[in-house]
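Complex shown without one protein chain; remaining protein chains in place.
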Amino acid sequence: MSEFLQFAFSGLTVGAIYALVALGFTLIYNTSKVINFAQGEFVMLSGMTTAFGVTAGILLPFAALLALIITVLFGILLYRLAIAPARGASPVTLIIITIGASIMMRGVAAVVFDKNYHSFRSPLGDTPIKVDGAAILPQSLLILAGAAIIVVALWLFLNRTLLGKSMLATAANPLAAGLVGINTSRMIGIAFALSAAIGAVGGILATPIALTNYSVGTFLALKGFVAAMLGGMGSPIGAVVGGLLLGLFEQFGAGYLSSQYKDAIAVIVLLLVLFTMPNGLFGKAGIERV
Amino acid sequence: MARGPFVSHYALVGAVALVVVLLPLALPDNFYLRVAALVYINAIAVIGLNLLMGYAGQVSLGHAGFFGIGAYAVALGPAALGLPVWLSLLAGAVLSGLLAFIVGRPILRLRGYYLAVATLGLGLLIWMFFNNQSELTGGPNGMQVPRLVLFGWRATGPATWYWISGATLVLGTWIALNLINSPTGRAFRAIHDSEIASRVLGIDIARYKSLVFVLSAVYAAIAGSYFSLFDGFVTADSSSFIRSIEFVVMAVLGGLGSILGSIVGAAFLVVLPQALTVFHEYEEIVLGLIMIVFMIFLPGGVVPSLLSLARWRTA
Partner (left out) sequence: MSSLLTIENIGISFGGVHALFGVSLDIRRGEIFAVIGPNGAGKTTLFNIISGLYPPEQGRVLLEGRDITGLPPHILARLGLSRTFQNLQVFFRMSAVENVMVGRHMHEQRNVLAHMLALPSVRRQNRRTRKDAEELLALVGLTDFAGESAGSLPYGALKRLEIARAIAAEPSVLLLDEPAAGCNPIETEEINELIKRISRRGVTVVLVEHDMRLVMKISDRIHVLDHGTTLADGDAATVRANPAVIAAYLGSHGTMEHRAHR
């Protein structure tokens, strides 16, 4: 039972991070129909920056803030320099652009920082909390709480503020949104900035437990994507549920089956979703007209 | 993609053959022969990928998986099964094609992003297998690859592999061009432009998509076998995600739907890091930058863009 609880908690914890990455995907996809393969790099970037900042002697909150700002900046740059100039390009072209951006950001991180693994101490300390035989790190709770806060904040933003509602409008119908005076280009830029911010928070929360490295972004992006697909691409609730589910599948799979092929679980989930329920749990089907 | 006035299809085969034969005269030493051989090897894989992506209009972000199967086949065949290298090479190609056939049917029913990600997943699974099965493959450390021996003659050295890969490239180009200029090739292109119209004209879409997928997998596997035989060593890198992306970039950069473009793209992406060895750490940055810049400014690829520029000038 304690093993089960252990896996459940780790699953939810890592799932919360996947959920944040998936939310980022969803936000950008909804506003621009672009799948941003560089989503994982936002998590990596903020984690690395915070870790290096702390090592350099900056207080954690300030290092984290710096990381957040830098990552959001990268998000905006990504949109302005790589995505906006290529609007209307074919899916393959856009895939290559975002993958290219991801590779570039990895490369920059490897050069500016280094290729080692880094981390920083959790502000809540390292002493595990014992629950029913399972050992849970306080940082886990912080991750879960942080993710929940972000989800709620995002919901409030999208549904209760004018700016948020304008973004939803752009997502639902860019043409109509443009016609009523919404600057769709600006909306997409904001979506990128927000996604970067969400990813950045994910990175700051996750690094004390998961460590960070110039290469973590790639698999994170993949898993976040799988989570978004599992939940239904374009559905924010789906992103969260998908992320948590994927985290659980991974931990239970690694725990009870094989830990060597932990990463394969995400791929298998992806292929299963693509073949059996491509619209995911909460997504809507599209209809092709002849 | 209407026919240009310049390059008749078979002139391209002749041109490639000419370059392969004459290039060594212009190259100062073995190092350059090695680079050329690598270009040819990559080009073979990219031509196959181009048939899939450029002509038939599909996507594969996991093609290094097939490349890796070929690369490991010539190591595992002898090591685990005691097979001679040449047989292992054939087995690798067959295995690759078989996998493509089995997986292709379900996967190719997907389109766009879904297909891209499914192939990405497939490539990752293959990479994970090679990377994790340490007792079999040496895991991340890789394993030795014996030399190819044919009738007592050992194939080693940049010069030998230059000729082997060059000749195979010429053959691969010829076959690809023949295919394009046939009912099969026209069916590929039709499927790319309108699946519905193709169906209504009696084209069995599933069959042709499967066919082109298998063919591209075989091209990749042969290239992969050459690659590791040439090196004498194979690691899971041969099937990595980055390698898959590199193939796609070579294809797209050179020009999807242009066989010449595939060779040009391969040449560009192989030669560039060699030219940039000083900046080895910046390799990923440069690759990423190239991808972004070219896709924004030259999404049609280098060769088609140059051709249409020339056509425009002479119009």
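First chain written, first letter: the chains are A and B, and each begins at residue 1.
The rule is simple: a residue touches a chain if its C-beta (ideal position, glycine included) is under 8 Å from a C-beta of that chain, and two chains touch if they have at least 3 such contacts.
Just so we're clear, the structure is a prediction, and the values are computed from it rather than from any experiment.
Across B:N30, B:Q144, B:S194 or B:Q274, the residue that sits in touch with the chain not pictured is B:S194. The omitted chain makes contact with just one of the residues B:G14, B:G112, B:P140 or B:P183: B:P183.
When the whole complex is considered, the residue among B:A15, B:L83, B:L136 or B:I175 that touches the unshown chain is B:I175. Think of the hidden chain as still there; on subunit B it touches residues 1-3, 174-175, 178-179, 181-187, 189-190, 192-194, 196-205, 211, 257.
As a convention for this text, only the chains that are shown with their structure count from here on.
If you average the Cα atoms of subunit A and of subunit B, the two centres end up 32 Å apart. Contact residues of subunit B toward subunit A in the complex are 53, 59, 61, 106, 110, 112-114, 116-118, 120-122, 124-125, 128, 132, 196, 241-242, 245, 248-249, 252, 281-292, 295-296, 299. Of all residues in subunit A, those touching subunit B in their complex are 35, 81-82, 85-86, 89-97, 99-108, 110-111, 218, 222, 225, 229, 260-261, 263-264, 267-268, 270-271, 274-275, 278, 290.
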